[in-house]
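One protein chain omitted, others in place.
Order of writing sets the chain letters: A, B, C, D and E. Residues in each chain are counted from 1.
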């Protein structure tokens, strides 16, 4: 693990550390003297850095998203920490542990992906099986699928988070389809596995989690539509109505126009999947809110997206629960 | 089964039949002659009726919500059917089959209620168990619980519909709590069983499904709050924090202010229950929409509340499905 | 021109006429006797029809969207016109003039399409030119492009309306791009010509204007996305960024989420095109509202979609204008 | 009056002062050395404080909401004031003047409460009189009623503010009922006196004004519902319809779903009371906005909740008014 | 009083009666024969009328808004009543009682106007006094002010209704200003008397209540702005700031943008007046809803504008009230 992290810095320190380059540019002082300005970061935050002399050579081939090793001094300037760099070089690949720069799921990624493939195999409808299987076993997709986060901030916002979310959804789909016999499990599993495939390219997450330009201009729904259309094109005889249904499931999964779905769910499975996806995302958001130290003993911090805070139930009920324990034992 | 039903009437008919009285009044013709005007109905619809002579005696003790036997003639008047009554009397109890006047669940009510009590027993927390059990075994409540519909129009709008909805929710709660280990199943079951208890008195459903005056002025959330507060008052030592939690679960279950919840769900179980309740209601609404003959072969009729229509998937995919069958057999 | 049209019917008439079959089914009377029920129509409206006897043979091979010749009697029944059919047969192709069943643009379609191709040729960017040209000269597309209406009700709701709308937009794009030099005319022309290509299949308009099932489940934005992606796939070397830009222009052209655009316009040309498209649609809607006889001398009828009525300016200002004439002559 | 207040602090000062403890915890420095961190405050603001040595003993029994006496030095650290504590002890009750920590109404509380009781006595309906009187003379309630603020921020946000608001509403109710003879003054007075009783426990205000956990999970409408139900339960023979009416008046007084009323006002008095309550709250909010020094000579500061600022009319019209004076004297 | 009124008609009747002409045109039958078509009405409704022969002479000089005397026969045609006219002539002025064609306030108009003038005199500020007095004593305005309704449908929708509404508001303003000493009564009275002056021309109400073209294009706020500006122009020395304040009070009195106020109330008196105006309008709307026979014994009919129905409190509480009576007597 790298040391120090950005959040460890306090000012008045000399440090030697590895950082990710978020931005790099050459600027001029008022006197017209050029200097190097960079924004550096790791998974705990970012830091402004400047190098005033002899930066030309070491900075020459450094670009955004490179890892660098720096030596310098951290000072408080206008109430913000700033690093004055004395030594600078690109980091070597074996000096870097990506986990220091991006948070990661605690689950075993390979095991989860195997689970996903098993769900894909369980699909009865031969066309849907071929479709899902073809996509999930495409090396280019699977390698990204094992890394992608599910979102930038809201929920499962860490490497492997998307896979965790999708495997969870497949499990939910299975039990809910068992509860409501009229539901078509094949369709639910298909949309669960494909509904966020566009996020593999909507988000960039090799270094920090952000949006690609394509992601911002098109969004994952439109992006995965192309992936799925191409995959279907390659399956001879794929029934056109089934293709329409799959497309509808994908484009309607946000449930409402204002969340970027160009169509409301008009198929029962589309409606149900929207609920499950929303529920699983909110559960993850609440889990993250309650896991964070912010807020106080009874309440999580206020969550702007959900417009509320959440009760720490265990703490609030601790007396009630011990009463209940006693009552049970007394009974 | 009664014959004819209102929907069977076509005009130019002489009939003898039983109806429920929806409204009754004495009016005067322009010439000042009094006549009897009634609105009569059964579970298929309503019908305007008039009796021009000798109605004083037979009409004397008939009030709204009585059942009557009438003999008369159905005519088309200003494009609406109208019944001219020749003979009229109150029906005897044994002449009436309530099922002719209100639709009914197809499930076995007693079996469902037994299931409900079993769910209540499965609650581990002794205070919640006492609370739920006390309410469900209160004769006055259980007798209504076995009859009440879940809504006037939207979903489960038939006798026993509420029970069907709640038993379904308990099942959903159980599997979803197994899926998300952080969830407290006791709380989910408690709110599932109590969240619509106010509907026992919000709706009236001895004859037709409607709202009581109390139901309109207060709503089922406020009404069940009183039931639950009184039940808790009777349990010595019920922890006050747990009481607060139960109340919050009840008042937040509509999920949003505009649907009449004075608080947003701020407890994880409150959020989850809102999703399950909403999902089960929508599933029932879609089921009803697809079961109805209206719409066409590909589409249900337009559902104003959900602002969309629903695809009849089986029909739309019939070619695709037979292709799939062949593909599987060929494989 | 066919005679009579549906709007000519008044009841108590014997007629012989051609109609389009909107719906057809065999029903049973209460006595269990089967009869034929059809919904028939032309471009002025629809009419309920029944045939009580000897319909088996003539009705045998008639399906929805066939044209039929009928002989029968029109009566007023429950305040609606109803046709009792005496004779029925399928119409022969040469007996039918499609223009009797669907309204049509007054412009010359071939001339407009030539204009469109000329606009396509004027595109400077070689990739965009190839893309647009390839689509517009695809026989399958051009044949539909010459027929499609622009909408079911709102604007340009007649055969050839889409083409009229698009040619108008190309003209607008050209003059507006000349007004704002920073605008890229190539992109504006490209999106103008492709933005409603999905409507060729979203709407069905061989008989009456309606939505296809695909159209309802996917919408024209998603549908044309596939057309454009496939067309780009066939052009080797098409720059990926340009593809992204074209896709963004298409998906953002409704301007807001609630109108079914999954992304807001984030490119200048996307924003401008949204305005032009909206302006041209509204101009056509107002033109139609003012052209209709409904409303009164000062006002058009109330337009529900635009939530207002429109002033008949010429009428309202007729005194003012004659004053102005005099004032000018006097000056 | 205490000295200095938080807003008097400027940095580089040695102080001895009393504060309220908003938060207290033991933290560790990076080197693992424990230190005491507290958030201290008075009615003008809050301040971060640290004690680095020998804090174990004095800090031992201090908890949130205690008053403390501190001696220390105020410094500017990272642009925020921070207090380094040298001496610390709990304050003695007689050292503290609560008014230094919470703002207070300028009216005489006992006199206002007597006015309230007089209004209660003036209620003609015997059931309502008993209900209101019973609640207002309950010692536990009256002692809180004399202290509670009406809101945390919006209006009457000071000790005694609720009482001031309610007495004002009773006066308004009386004159408005005289203006509209169809209004039932008894109902208006009843809801005026009970509509915010839930705030006695929704807000906590012994030290700073905030929300209790119960207040956040239930809200004052639900909380006072229980108080009122219990009070009615104790009055034998209270007519059930009147109980429904009282409950409706309480739950509908916010006027709209989005403000937390589960029902819209459907009784004339409920509608009127909503207007009066809203008017009196807004008047108080404007009064506070104009009384504050923020903003400039013509305008109050921008009020986020009301989404506007308010004109200082006196200042804006000062020339006009002196003109008017002259005009009148001249006349 | 005229006889019969439109609502008295039932079909199959020969009548002789007076009506107001709402529309008149000459149409052609399919056979090309001209006939006269008119829409006739009184204060209870409207009726379609046709005259098939010899209408040229009597219809010659009849225009919309004339009163006519007709003799003819009323029949039910396509489920609507229709009058076949046999004799037709213009009515003589002395044959017509306007009250048969438009509903009227029950108050004494001259007495109310005198009250209004007294309020105007009570204004202390000399400029405002001159302004209001000048407008109210303008013959052209006062004659309309005594007739105008306050709205087309919503509230005080009868002749003299505007005056009734304004006098009520002046009374309210006076008592509320006494309650809140910081309020400027002069401003409240001024805006009360002028805020709907634009309605004198926004609505037309010589025959039926409707909107003028100007009223629809401009609205009463913009229309009265011109009246007030012109009146101020004529008062030498009127302070410009006071003019701004008066204009602001007028344009902000609808309280919100979506109700057509281009500015939110930003002056205390503007905010208060908005509340009073809204309250008085709603009171009148509820009064009208409860006075109408529609709905049932417990509830008024559903009011679409207010999105609710209203409880008939007297009926609902009749048992409770008699209990209360007994309880009081027993006490």
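Just so we're on the same page, contacts are C-beta pairs under 8 Å (C-beta built on N, C-alpha and C of every residue); 3 or more make two chains touch, one makes a residue touch a chain.
As the structure is a computational prediction, the values presented were derived from the model and not from experiment.
Shown chains touched by the hidden one, complex as a whole: A, C, D, E.
Summary of contacts with the chain left out: across E:129, E:184 or E:261, the touching residue is E:261. Shown as candidates are C:21, C:136, C:250 or C:272; the residue that touches the absent chain is C:272. Among the residues C:13, C:125 or C:142, only C:125 touches the chain that is left out of the figure.
Residue A:217 is the one among A:36, A:217, A:246 or A:266 that touches the chain not shown.
Taking the whole complex into account, chain C touches the unshown chain at residues 124-127, 168, 171-172, 175-176, 178-180, 182, 184, 237, 239-242, 245, 264-269, 271-272, 275, 278-279, 282-283, 286-287, 290, 307-311, 313, 316-317, 319-320, 323-324, 327-328, 331. Residues 213-214, 216-219, 221-222, 225-226, 229, 244-245, 247-248, 251, 257-263, 266-267 are the ones on chain E that touch the missing chain. The missing chain lies against chain D, touching residues 8, 10, 76, 79, 298-299, 311, 316.
Here, only the chains that are shown with their structure count from here on.
When the partners of chain A are compared with those of chain D, the chains appearing in both lists are B. Fitting chain B to chain E on Cα positions gives a rotation angle of 120°, stated in steps of 5.
Separating the centre of chain B from that of chain D, both taken as means of CA atoms, is a distance of 43 Å.
Rounded to whole angstrom units, the spacing between the C-alpha centres of chain C and chain D is 61. Shown for chain E are the residues in touch with two or more other chains, namely 79, 311, 316.
Judged by the touch criterion defined above, the protein chains form a pattern that is neither an open path, a ring nor a star, and not fully connected either. Each chain pair that touches appears in this list: A-B, A-C, A-D, B-C, B-D, B-E, C-E, D-E.
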